[in-house]
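For this depiction, one protein chain was excluded, whereas all remaining protein chains were kept in their positions.
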Amino acid sequence: MSESKPKDSFSVSRRFFLKSFGASAAVAATAQVEAVAAELEKVNAEKVHGPGTVPVTLQVNGKPLKLDLEPRVTLLEALRNHSNLTGAKEVCDRGTCGACTVLLDDKPIYSCSKLAIDSQGAKITTVEGLAKDGKLSPIQQAFIDQDALMCGFCTPGFIMSVTALLKQNPRPTADQIKHACSGNLCRCGTYPRVLQAALKAAGAPIANNKTEVISYAKLA
Amino acid sequence: MPSWPEKREYIGSHAKRIDAPAKVTGAAKYPSDVQPEGWLYGMIYRSKWPKAKIVKIDLEKAKAVPGIKAAVFAPRFDQPDQTSRYYGEELAAIAGTTKQACLDALRLIQVEVKEMPFVVREEDAKEDTSPRVWDDQPNLSKPRLKENGDVDKAFSECDAVVEGFYTTPVQLHHPLETHGNTVSAGGDEITIWPSTQHVVGARNDLAGHLNVPQSKVHAICEFMGGGFGSKFGLGAEGGIAARLSQAAKAPVKLMLTRFDEALAVGNRPSSFQKIKLGAKSDGKLHAFELDSYGTAGYGSGGASGGGSASPDFPAPYIYKVPNTRVKQSTVVVNAGVARAFRAPGHPTASFGMESIMDELAVKMNIDPVELRIKNDPSEVRRKEYTVGAERFGWKEKYKKPGSSVGPVKTGIGCAGATWGGGGRGTKAEALVNPDGSFEIRCCTQDLGTGSKTVIALIAADLLGLKPEQITVKVGDTRYPPSGGSGGSTTTASVAPAIYDVCTKALAELQKQSGVEDARGANWAGACKKLGITPLTVNGQWQEGLSSSGAGGVQFAEVEVDTETGFTKVKKIVCVQDGGLIVSKLTCESQVNGGILMGIGYALYEERVMDKTSGVVLNPNFETYKLLGLSDAPEIDIVLLDMPERGVIGIGEPVTIPTAAAVANAVANALGVRVNSLPITPQRVLDAVGKLKNIVPAAAA
Partner (left out) sequence: MNSFSYVTATSPASAHELVGADGRYLAGGMDLLSEMKEYIAQPKVLVNIKSLPALNKIQPGDKSWTIGANVTIADLEDHAELKKVLPGIQQAASEVGSRQIRNFGTVGGNLAQHSRCWYYRHRDIHCLKKGGDMCYARHGDNRFHSLFTGNTCISPIVSNLAIAFGALDASVIVLKGGKEQKMTIDELYHEAWRNPEAHNSLEPGDLILRVEVPVQRTKSAYLQMSERSDFDWAIVSCAAAATVNGNKLNQARVVLGAVSNIPYQVEAANTFLEGKSLDEATTSKAADLLLEKAHVQPFNGYKIPITRALIHRTLMKLVA
């Protein structure tokens, strides 16, 4: 989807540099080579990327996603516009609603407020990466069982927040769940059932569906 | 006369929402997710002026940005010297290969304007000295008058009279998926993926807009991220996306930003209600007078497309008072027009009416529930009050207003609702395959309300199958049509059509296969007898399976910290009637949703306009506050089972009385009423007298 633009600069990886010396590099010279390699790595580390498109590699759901992006492209835009990972949603683009929540090294973040180029090297997990071999995660299943969704637009974000929470704290209280999910908004009104689903997935007891059905005909 | 089966296994059950797996895995593709080959990103340039003559728009610099493939004017603004009447009106748009190219191009659009005097707040607009939104008419309309009996005489006959002035804000729909469409209009066949509440309507609108036959336009909306009344009709952004797509000869995805959502895609009108209510000594209402105005934006609701968006509302709402005078006016301001918003008019009506009912109850020393039972003409609601009051513990919890001890005060309140919820007109198609797989196709919508699940559960019960065996396809104009999902009409409109098509499909299968009863265990065998040719059967809405008229009452318990003004809703009990509940699980979720939206209206939501600049000050979720998980109270639902009524929709009644019940609870807690929504900390502190000696210093 993005236009291909000429690369802005050429970077030399440390491994490439060392390899280029070949197997015959003298052992005595290795120390000096290492020092130069370290210098080069430092120089590369401070390499200026952009403003045009540059190669960006994102580790998403265990697979590398290789893109050419301007530095100003957010992680959310990279997922939604530059690949087909549309599970994370754009709802506010301002870090106020949580629909774009993904995990970065198992921590939930707002992908709309993180640059893609600034997300390299981290393990990124999106909602598409939760099911293993077609089997839904216990949290995904709990959301289905408790009907913790309606239109579903906030759902991936909530699932990511709850997934991260239970990984960090497998037995959270209701208050801890609420605090962990305070950054996720829902307009349809699924909150009570999101809470139930999170408690259920955590193995905590939940009240049975308390809705009472009364036959009108039998009312006095 | 058709009738629902007596024995129901899935209808009325907690069988799961059938599209939940797609939603929890991210597999569900919403209109903002689809990525047709070669798609371009679209963006709208909006007016930055509350009122201005748009002399000239220059798109040349924008067009020159690398990656931009099309730049168009919004309709009307392809002519010079058009007047734009609100900050945020669509003026032009661009499409490009990346979002970034579009952002850059947008900033290069040059607009020459003549700024004009404007007014954005109702209290300013109604003054004679205010700048006029429309040159040829004052901002405040003449009142629309409705009278009954002799109200002046009746007031003199009353034993108790109360008066009050109540206000409600402009509320924004803010569906999580913004308004927008992906449109492919570059070729002969046109496809649109609209985020819409009416797929057929979007298709028809687009065909009309492009002046092409409707048969050439294909609309698809399998999932959508909420609408709440604001997504009927194509919308300006849809027409613009289509123009861009035609110009660029490529698909264009044009979704609004959250900022745009606060400006230009509808809202619930505000209200300023002066109410007078009188009763006889036995508590029977005798006289009612309402004088109100509100804004629906710069024009009337009709300009926005679909639904009732006038600031008018029914008064005296659910009560029948023999002597009434109702005067309602519209005040126009330079702001976006209103659109139908979940039970248009009713939450507003309920807030005013139920507030003054409680004032009367307090004045006459009558229990608020008893006063309502005495005056509510609906037998169903009277029973709901009785059932609900017991379940809520009303008698035990009720204290005289303001009598709870300590700075954190508790209080309770209640309110009632009425709505229609009937529907008709849906058509559906069923496919019975020789391998036993069964598919229903219907161009209805599922906004998250659960209509796909409703279809599956009905089919399952009528055919003796499991819901998992039913494939449900909705939201595609290649399927038989259905009406828009508004007015809580969907279930009542769709369910009878599904009943009909399944009944016909079963009959046809039995005829073709020779199997007398092809349901359940016999299904597979009967289908096999079809050989290689599947059956297709058409059905449509039938009389006798649905009706209209749902009510509902709600009770609220709140805690108000009178030192900080912080209000917390602790519990809501809802007693809701409907008809035959098809999907109990999704019905309960709708009740939760309506209640939570009502709490937002009560405590947090208001569109704030700036007097000086004419902009919306809170075009985001930071300062337009939706309630969060921690704000949600305990919700206790009682559903009245009334299957003899047939199917009735309940999506709207469940949001009507919530704010009124909460406001009444706050008044009961404080002993003094906050008459304006939202009930902010500032208003609470003011009501309890904590701002008495605080005087703003003279302006610096």
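Order as written gives the chain letters A and B; numbering starts at 1 within each chain.
FYI, a contact is a pair of C-beta atoms (placed from the backbone, for glycine too) under 8 Å apart; a residue touches a chain by one contact, two chains touch by 3 or more.
In this text, all values refer to a predicted model and were calculated from it rather than measured experimentally.
Shown as candidates are B:12, B:226, B:251 or B:565; the residue that touches the absent chain is B:565. The hidden chain makes contact, of the residues A:110, A:153 or A:216, with A:110. The chain that is not drawn here is touched, among residues B:364, B:515, B:608 or B:672, by B:608. From the set A:57, A:83 or A:182, the residue in touch with the chain omitted from the display is A:182, counting the whole complex. Counting over the whole complex, chain A has residues 8, 42, 45-51, 70-72, 74, 93-95, 98, 101, 104, 107-110, 113-115, 117-118, 161, 164-165, 178-184 touching the chain that is not drawn.
Listed by residue number, the positions of chain B touching the unshown chain are 48, 87, 100, 103-104, 107, 561, 563-566, 568, 603-604, 608, 610-613, 615, 617-618, 622-623, 625, 627-631, 680-682, 685-686, 690-691, 694-697, 699-700.
Following the convention adopted for this analysis, only the chains that are shown with their structure count from here on.
A straight line joining the Cα centres of chain A and chain B is 32 Å long. Within the complex formed with chain B, the chain A residues making contact are 1-3, 70, 72-73, 77, 80-81, 84-94, 96-97, 99, 126-128, 130-131, 136, 140, 143-145, 147, 149-156, 159, 177-179, 181-182, 184-195, 209-217, 219-220. Residues 14, 16-17, 19-30, 32-33, 35, 39, 41, 66-67, 97-101, 174-178, 223-226, 228, 255, 257-258, 380, 383, 387, 391, 447-450, 577, 584-586, 588-590, 592-597, 620-622, 626, 628-630, 632, 635-642, 644 of chain B are the ones that touch chain A when the two sit in their complex.
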